[in-house]
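A single protein chain has been omitted; all remaining protein chains appear in their positions.
Chain IDs A, B, C, D, E, F, G, H and I follow the sequence of writing; residue 1 opens each chain.
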Amino acid sequence: MSTGYTDKEAIAGIDAPLPEIECWPNQFKGYEIEIEIPEFTSVCPKTGLPDFGTVTIRYQPDQLCLELKALKTYLLAYRNLGIFYENVINRILKDVVAACNPVWAEVSGQFTPRGGISSRVKARYNQSSKE
Amino acid sequence: MSTGYTDKEAIAGIDAPLPEIECWPNQFKGYEIEIEIPEFTSVCPKTGLPDFGTVTIRYQPDQLCLELKALKTYLLAYRNLGIFYENVINRILKDVVAACNPVWAEVSGQFTPRGGISSRVKARYNQSSKE
Amino acid sequence: MSTGYTDKEAIAGIDAPLPEIECWPNQFKGYEIEIEIPEFTSVCPKTGLPDFGTVTIRYQPDQLCLELKALKTYLLAYRNLGIFYENVINRILKDVVAACNPVWAEVSGQFTPRGGISSRVKARYNQSSKE
Amino acid sequence: MSTGYTDKEAIAGIDAPLPEIECWPNQFKGYEIEIEIPEFTSVCPKTGLPDFGTVTIRYQPDQLCLELKALKTYLLAYRNLGIFYENVINRILKDVVAACNPVWAEVSGQFTPRGGISSRVKARYNQSSKE
Amino acid sequence: MSTGYTDKEAIAGIDAPLPEIECWPNQFKGYEIEIEIPEFTSVCPKTGLPDFGTVTIRYQPDQLCLELKALKTYLLAYRNLGIFYENVINRILKDVVAACNPVWAEVSGQFTPRGGISSRVKARYNQSSKE
Amino acid sequence: MSTGYTDKEAIAGIDAPLPEIECWPNQFKGYEIEIEIPEFTSVCPKTGLPDFGTVTIRYQPDQLCLELKALKTYLLAYRNLGIFYENVINRILKDVVAACNPVWAEVSGQFTPRGGISSRVKARYNQSSKE
Amino acid sequence: MSTGYTDKEAIAGIDAPLPEIECWPNQFKGYEIEIEIPEFTSVCPKTGLPDFGTVTIRYQPDQLCLELKALKTYLLAYRNLGIFYENVINRILKDVVAACNPVWAEVSGQFTPRGGISSRVKARYNQSSKE
Amino acid sequence: MSTGYTDKEAIAGIDAPLPEIECWPNQFKGYEIEIEIPEFTSVCPKTGLPDFGTVTIRYQPDQLCLELKALKTYLLAYRNLGIFYENVINRILKDVVAACNPVWAEVSGQFTPRGGISSRVKARYNQSSKE
Amino acid sequence: MSTGYTDKEAIAGIDAPLPEIECWPNQFKGYEIEIEIPEFTSVCPKTGLPDFGTVTIRYQPDQLCLELKALKTYLLAYRNLGIFYENVINRILKDVVAACNPVWAEVSGQFTPRGGISSRVKARYNQSSKE
Partner (left out) sequence: MSTGYTDKEAIAGIDAPLPEIECWPNQFKGYEIEIEIPEFTSVCPKTGLPDFGTVTIRYQPDQLCLELKALKTYLLAYRNLGIFYENVINRILKDVVAACNPVWAEVSGQFTPRGGISSRVKARYNQSSKE
């Protein structure tokens, strides 16, 4: 396999330190929350150019709900971070799950076109399929 | 867990007295009603600023149908009430179920952006899964 | 239960005489027809004010198809009839089923806002679940 | 049953001769094709007035694919043919199936309003449920 | 069967040499990627006229992700290639699967109207149903 | 000229008594008001069938503003009145001008299709060109 | 100039006999009427294939208004008439002016794509600039 | 003139004290700013029910620009103020002009339907026509 | 001035030979024609990558009308031609004017995004301002 991405680029930003996602105690059971962030931006680790997109987080809270102000600060930290689209979405999912341990969660991103090509990435987590 | 919301804010408005949701005797069986209120507004208990959104109530009536004029009065009472989005939707569901005991009911809210982030909350009730 | 509707209002129009829904002999099996009437109007039995909405009829014909010209005359007869939304949809379903005995039928109505609140009502019939 | 349509009108156009639907040898397995014809027009056998609509054909090819140029000629032949909506859709399905013997096929038509009423008709065929 | 397409036209472009689709090592499990190319163009092998359409590739990566820059070069190579719509979509699917061996993949194309007729073609692959 | 309308039909409804359009004292100078009524309905004097449309009233108030509740009652009175589209719009303009004597006024109506044909009618008045 | 159209094609349909456009006596002064016909169809004199489009007629009536039912019959007569787009619009304008002698009139047509190219044609008449 | 509004209602809210609109020193000449507030709400002085609408402020700054945070606080103060639509727009214009003395300014409001009727109000100021 | 384009690139394609634009004799006076080509594509002379866009031609014919089939052939010839956006539009205008000598003509192009930037170019010719 000849690839246009180096290994270093492929893992760029995956473990970079980011602000904490905070939570507040959930008061009800069995419902769903969807959060849309239409102004997400990060940096392509290969070209150094900015990427833009809409990130959507959906989850069913268990004991905790995501606090929106801290979530915003967390997402703003991607602004100057070099990381691929695909890794952005998977990392946000991992961090959301770690913060609020939801019944389930789903993160997706719709990224604006580059070279006439646009991308959507979607990842999902289920508490019950965790070991 | 460090949280940006105090416990008092997290439960604000959950038990505040609100006008009664009235009903009228249903005449048919096995159908579904959807009610959309695009002008819902309440107050954020943290910042004191107004929140805006569209609330949608769907349900299958059993013996009673929701009376729309009284429902409107009930919803207007949120106008100066401090309560979080997530709690608004869960409380409306609880109050609708208590008023008309439907076969099932679902309440959702699509709230307008704050800080570039918009939210949707959806909660559901089933008569048959009630003990 | 205190209700804003009298019993008389709750059943208004349910048994009013209306023009006959006519049919013609169906020539094929196992297909579906959807009819949309965006200019439906009736009268609120409580306020005397007109209601407006879009009524949609979907069904799988058995031996008979609904004749559209007669159906239009039938629906025009609601123009000065006092009857609630919820009852409009259930009555149309009952009359359609009586006229053409379909394999299944579904009637829904999307009514325009009153007091900032819009409604959708949907009712369904299955030949096989009829005794 | 008193009906506004004569028997002759009810079957008009069902067996009229039409141009052949041609095919070409399919090269792949297990995929789906959708063809949309937004400029379909035929004639109402009762009033003699033209009907207009969008016809959509979806199918999974088996050994043969529909040839689009011949299909267009076939559909143009409805231009001066007296035939009801419901029969148009069922006849196209029958002719498509006879021409290319697909794994499955579905034909639907969305017809423009007449007297404030618009119609959609949808019919479906499955190779496996054929005897 | 009389057909408007010759055998040569029916297989045109199916085996033409095209640039390699490159990949990079996937870092996460169990998520989905969708890539949209609204500027796809190829040539009709019968008329020599260009076809235009939007091609969409969806897949769940296994060990490898599609590299977008190489994918773009691969798709640009269809610009002067004579090949039918139906074959375009099936070939792209075959080449994508060969390049990155995904858990599943789906390729679809929405082609702009010719003679008042537009087409959509959709093909799908599942790793688990491969022998 | 052979015409499909009788003289009586051509003037139907032009002088029928209607509820009064009321006003309230305007507090400011030199601004513009636009009122949209998407649920207008009247009756065709020829066929007896209902017409539907959206009526829009724009005007610059002088001493008086139109009172919306009375305006609604006025417009509801067209519901069972036989009158042509063209005359509806001109009569509303005449009645609005008589009621509030505006600096200028414009009334337009967008009527839903009949026989595949939709209509828009627009009439205008200027205080300064009145003698 | 080498041209793809013969002289006979260029004037096809310009003088073909068509049904009369009828009128009724106008009751008001100084207003405007717009009529939209989204289901216009005629035939290309070169290829014999049908053309489709939306025709819009705007005019300020003088003594006479266009009668819509007769106008519809007039427009239906183009269904099997061979005539170019450009000539369709100019002929309709000429016939409308001859029928009702308006203060001004404008006819436009938006025709659906052929070979990836769509056309709009617009012609205008003013009573005052007529000699 | 019999009117449904009392004089007291007609002037309600026109002189109520509101928070100050603040400004900052403009740095450029000859350009235009448009500010849209889609979440405006006030109270009807007659019914006590809330009104909702979108308010738009356009102006050409002279020495001062409107400060958005203070403007928001100013507009939030209408939330529990009884005042008619028409007066809302004219008062905002008057207050904006007093605060920043622009070259010109225009304020408009699009208010959501009440009783099936929606309203738009637009007022305009020019520095040069001020004496 | 340091520029990213060479002189050779700046004039690329301006004088390349292209197929003739043919015409047919116009039959009417004083009207306007608009032709939209949503599938235009050419090649960037700098990068060699394809550009895509919608080209619109508007003109008032004098003695001649553009023949659409030849116009299509002319436009297809840009498919493999290296030429900048800005020059494409100006050259089409020049060639259209040379072919049919219109009273006036306007050509515009809306090109799809490259690097997150989209472009529109519009050029205009008037017969009367020609010397």
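Everything that follows uses one rule, which is that a contact is a pair of C-beta atoms (placed from the backbone, for glycine too) under 8 Å apart; a residue touches a chain by one contact, two chains touch by 3 or more.
In this text, all values refer to a predicted model and were calculated from it rather than measured experimentally.
Taking the complete complex into account, H:72 is the one of H:72, H:94 or H:124 that touches the chain left out. Where subunit A meets the omitted chain, the residues involved are 38-39, 41, 49-50, 52, 76, 79-80, 112.
Against the chain not displayed here, subunit H makes contact via residues 20, 22-28, 30-39, 61, 64-65, 67-72. Those residues of subunit B that touch the chain absent from the view are 49, 52, 112-116.
Criterion: only the chains that are shown with their structure count from here on.
The chains that touch both subunit B and subunit D are C. Chain copies subunit E and subunit I are related through a rotation whose angle, from the C-alpha fit, is 180° to the nearest 5. Centres computed as Cα averages put subunit E at a distance of 45 Å from subunit G. We define each chain's centre as the mean of its Cα atoms; on that basis subunit C and subunit D are separated by 29 Å. Among all residues of subunit E, those that touch two or more other chains are 38-39, 52, 112-116. Across the assembly, chains come into contact as A-B, A-E, A-I, B-C, B-H, C-D, C-F, C-H, D-E, D-F, D-G, E-G, E-I, F-G, F-H, G-I.
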